[in-house]
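I'd like to ask you about the structure that follows.
Missing here is one protein chain; the remaining ones are kept as they sit in the complex.
Entry: chain A
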Amino acid sequence: MNAWLLAALLLLPLGLGPCVWVACRGSAPQRLAGANLATVMTTVLFLLLAQGFSRSSYVDLALVLAVLGPAGTLVFTRLLSPARESRTSSPNGGNTA
């Protein structure tokens, strides 16, 4: 056990737990805040575990998540915005794209 694994051991339940809890309750935009913080926590956990187990190749997981995490959140916000819903459901056959 080293300091990196100890930090990961702390962050897994106490850091990721609240994020999962928030991501499971409330309206969709409010859940997104929990999902967003969960992405950051998971990226940090990947970094700590890679260092703790001396597997530097696993840092690539954190790199991919650091790139795709924010992109995924932006896609969620794009799909959740009502402007998109009102355009697709307008009765006079508006733009359905």
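Please note the rule applied: contacts are C-beta pairs under 8 Å (C-beta built on N, C-alpha and C of every residue); 3 or more make two chains touch, one makes a residue touch a chain; residues count from 1.
Following the convention adopted for this analysis, contacts and distances are computed from a predicted model.
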Hidden chain of the complex, named as in its UniProt record, picked from "ABC transporter ATP-binding protein", "Multicomponent Na+:H+ antiporter subunit G", "Alpha-D-ribose 1-methylphosphonate 5-phosphate C-P lyase" or "Urease accessory protein UreG": "Multicomponent Na+:H+ antiporter subunit G"
Residues of chain A (touch criterion as defined above) contacting the omitted chain: 3-4, 7, 10-11, 14-19, 21-22, 26-30, 32-34, 36-37, 40-41, 43-44, 47-48, 51, 56, 59, 62-63, 66-67, 69-70, 73-74, 77, 80-83
